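Report on one structure; see the data block that follows.
With one protein chain removed, the remaining protein chains of the complex are shown where they sit.
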Amino acid sequence: MTTNRTASTAQRTGVWFVGARGSVATTAVAGCAAVTAGLHPATGMVTETPPFAGTGLPPLSSLVFGGHDTASCPLPKRAEALTAAGVLPHGLPSALHAELAAADAEIRPGGPHPGDTRADDEIISAFAADITAFAQRTGVARTVVVNVSSTEAAPDPDDPRLPVSSLYAAAAVRAGCGYVNFTPSTGLRTPALTAAAAVAGLPHAGRDGKTGQTLLRSVLAPMFVQRALTVRAWSGTNLLGGGDGAALADPAAAAAKNAGKERVLADTLGAAPEGEVHIDDVPALGDWKTAWDHIAFDGFLGSRMILQTIWQGCDSALAAPLVLDLARLVARAHETGLTGPLPELGFYFKDPDGGPAALAEQFTELLSFADRLKETA
Amino acid sequence: MTTNRTASTAQRTGVWFVGARGSVATTAVAGCAAVTAGLHPATGMVTETPPFAGTGLPPLSSLVFGGHDTASCPLPKRAEALTAAGVLPHGLPSALHAELAAADAEIRPGGPHPGDTRADDEIISAFAADITAFAQRTGVARTVVVNVSSTEAAPDPDDPRLPVSSLYAAAAVRAGCGYVNFTPSTGLRTPALTAAAAVAGLPHAGRDGKTGQTLLRSVLAPMFVQRALTVRAWSGTNLLGGGDGAALADPAAAAAKNAGKERVLADTLGAAPEGEVHIDDVPALGDWKTAWDHIAFDGFLGSRMILQTIWQGCDSALAAPLVLDLARLVARAHETGLTGPLPELGFYFKDPDGGPAALAEQFTELLSFADRLKETA
Amino acid sequence: MTTNRTASTAQRTGVWFVGARGSVATTAVAGCAAVTAGLHPATGMVTETPPFAGTGLPPLSSLVFGGHDTASCPLPKRAEALTAAGVLPHGLPSALHAELAAADAEIRPGGPHPGDTRADDEIISAFAADITAFAQRTGVARTVVVNVSSTEAAPDPDDPRLPVSSLYAAAAVRAGCGYVNFTPSTGLRTPALTAAAAVAGLPHAGRDGKTGQTLLRSVLAPMFVQRALTVRAWSGTNLLGGGDGAALADPAAAAAKNAGKERVLADTLGAAPEGEVHIDDVPALGDWKTAWDHIAFDGFLGSRMILQTIWQGCDSALAAPLVLDLARLVARAHETGLTGPLPELGFYFKDPDGGPAALAEQFTELLSFADRLKETA
Partner (left out) sequence: MTTNRTASTAQRTGVWFVGARGSVATTAVAGCAAVTAGLHPATGMVTETPPFAGTGLPPLSSLVFGGHDTASCPLPKRAEALTAAGVLPHGLPSALHAELAAADAEIRPGGPHPGDTRADDEIISAFAADITAFAQRTGVARTVVVNVSSTEAAPDPDDPRLPVSSLYAAAAVRAGCGYVNFTPSTGLRTPALTAAAAVAGLPHAGRDGKTGQTLLRSVLAPMFVQRALTVRAWSGTNLLGGGDGAALADPAAAAAKNAGKERVLADTLGAAPEGEVHIDDVPALGDWKTAWDHIAFDGFLGSRMILQTIWQGCDSALAAPLVLDLARLVARAHETGLTGPLPELGFYFKDPDGGPAALAEQFTELLSFADRLKETA
């Protein structure tokens, strides 16, 4: 483990969560504090492994959290709920009450609410003003906006209004912030917004964090290709409860999610194989996700073989360290003057801004990126 | 697919199987003929994929098969049995009767039989004479000896005699042949034999073909490392029948096999995690193998997660195309003057002669090797 | 094994399949002939086990097959296709060509075809005439009509026309035949048709053969109840190709199928737990079905536990022996004067005509039924 974790200078970095009271943001805030306090190792944080020593990433102790959310349950209470659900360890919320309360004090109401009559531009300005006020109040050197809110439905191409996720992304650009989209929602992925980020000289990364089933697919699909085995069908079912399960019970949101899941197979295998992906809302499972994959493939002389995988993980615990990684990497990219999409961060995403689809190659790209950061450190 | 498959010159290459009447050798002989005849695609043969075009590998149609075996069942009959077992497609043995019979005519009795009083050197010479006679009779430019016989027990360090697999390996060296050890047996892995191969200027590759559970482990273990997730326990059970199942029901043979399986985890994860590996002989499964793996890992803040994999494959159908790959690659290495161990072929082995442990890196090495062969082609 | 299999008298029994060229019917015809000829044991046929000795069931050798189908591919050719798909053993279709051809000669075109302008009653009469002509031509003592055709969409309650499956069921009644509905389609399950069967004094059994996932559920769900463990969620995914996979890719047909699957849980557990059931068409799997079930249950003091099952079976091979069982049992019930629904056959169905939901209790009922048949034998 490196010493990035300890702040070596007075400079601080803001992390502004869209969905700041969700499970992922709550786990990220609690986890950052827990690792900083030495209560837990930095398991799952790639930026705390040796290759990232000397890259000049903002230390964990320098991160200051805030964000938007439409929910009002305070973070310390959310953390207690996550403890009851088995996501956070017992005792952690009380041990970190100060840090959770501090972050909670920097959360502003999200929107727009149903019936909101403001024009998009007005809403964007209000969001940007919240972010700018946070930066001034906390004195951070720069802020990264990270979308960890619930997946929104795939946008209707005939709807003239921007999707909500894009209102927040536009606010990030307007406030001069780097941007990370950890969800499958649109965010900055519109020609106009991507162009605006480029003009503003802002780095950004997305889309849709790769935490479980797709992570596995991004290492297994290349294996079949490298071994010249023919994948005939790849089927999958995800069971999950929690807020994510409920959000993805909406077929339109599930469709947005599945597009990313299927991209890795099509990109790696050359064409999408047979098979569907289901996402079932199973409230009894809470924040724990089970993903079953069934892969039918052909071997030599047409022999029919099967691989099945069963992944049982806690989505928030898988996502939170990656979210912290990304906030640090994009903040550092911003500091070094990198702008536009960062395909070198494809390691983290189901639907990346270019780059290879296989995890091993994405990891190589990420290490090269770390090396480049070292040169400017 | 490349055109390597069609012989472009009159030059032919010998492939001498130790265990020539086993399932793997029978499938390799039948499969080579089937692909050459255009009856089946070259699924599972990496050397038939585009990166290997122009590498000067001996075409499949140029391969001439022979070998040693202690069993006497003729290859066409073995092929019929494999068809009944679902390994080879129906109709194939009769369609390829001529090719199977031709290979069968080049199989010589293996040994030593119980009670054989000959000294090791005498046995080696007899084996070498068989190989040399084969080469002269068939007029091949060179021959690669490939060990695909049953796993032998891990050798007793106090036993002064060479393991049988090493007698065959020594014969390969004496006959001036490249050598491939697709099994966990000792083969050329003794200091004296490795030195002899170096002196004789012969290339060789081994050990223990990576066809199923270990193949998976070599892609999954790096994923945990790259994502900074802590593997706590990795347990596995293999169920298989056929000759391999019976051979591995011997605990000493199973121990030899498991050493290779565990090496990939220790090499990749830094230390061997908790967990055992079982190999059960289940005659009802015939040549089909089921491997269940259970991986307990820790995520962020100590969250406990599980990945399970179930692999159902036909071992002979997985092994045969790799065996053909290796025979061609070592023959070509021999032709180009490469000598000694070929760590670039670690992609194929559980217990390779050095090189990286992760499949993705091994594949990169293999592609570099292909590029080097192209330069000399 | 009993001696029911050998015809002890000259009396013969007709089995008229609706869907006579489908996989299930083809496997049933081929399997009946194979067992009669002593080529295969009667694996999967409950009526050939010792408790059924002396029940007076029509011997397998006495069964005469015919049926309706809209497809025209002859049975011997269908059997060859099933052999290529791994459902029937190699060599069987040629060994049984005569029996398959004989059954094929008794297959009549099904209907109605699109654009058919005949009234329902006209169609019913035509079907009934086909069945009656078959009985006269073959001289069978009685005939059982067995629906093994593709699942039809759940009927629209506002549609005044009978579903096609009910046209066939009505024809069975009109022709004076016992009736078995092995599919989830409506068949005889309308008040009018059930009443008609009662008036005609005909026995019938249904609905929806229990061959895989639901079979498992009917033994596992009672276990949770008996052990006072609380099932919180029961989720399932089915992957299958073949005709059944394609038919069930229609959401309306899948809905009809799933209703039966869920009934066993609701009936056994007292209320339907959380969880969905998916049926995916995966053509690569052919007639082989994989069903994954994930059961989340609570133990003592709220401990959360999981059971998962993976069932890999061949649906036609599972269904065919049960279809032969049912044809024999209903024929014998008819002979002994039993009329109306036979809840004692709930052992065979997902959505039975009453009786217990747990397999063990259903088996006890079936054995009592066998005892009753013995008394009249």
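Before moving on, here are some points about what is shown:
Order of writing sets the labels: A, B and C. Residues in every chain begin at 1.
Rule of thumb we're sticking to: contacts are C-beta pairs under 8 Å (C-beta built on N, C-alpha and C of every residue); 3 or more make two chains touch, one makes a residue touch a chain.
Quick caveat, the model's predicted, so the values are computed rather than measured.
Checked against the hidden chain, the listed residues B:Ala205, B:Leu239, B:Leu265 or B:Leu301 yield one contact partner: B:Leu239.
Note on the undisplayed chain: of the listed residues C:Thr13, C:Thr27 or C:Thr183, the one touching it is C:Thr27. Residues touching the missing chain, restricted to chain C, are 27, 30-31, 34, 40-46, 48-49, 86-89, 92, 215-216, 219-220, 222-223, 226-230, 298-303, 305-314, 317-318, 320-321, 347, 358-361, 363 (touch as defined at the top).
What chain B contributes to its contact with the hidden chain is residues 232-233, 235, 237, 239, 274-276, 278, 280, 282-285, 290, 292, 294, 296, 306, 308, 310, 312.
Here is the rule we use: only the chains that are shown with their structure count from here on.
Chain A and chain C carry the same sequence, and matching their CA atoms takes a turn of 180 degrees, rounded to a multiple of 5. Per-chain CA centroids place chain B at a distance of 48 Å from chain C. Touching of two or more other chains is recorded for residues 306, 308, 310, 312 of chain A.
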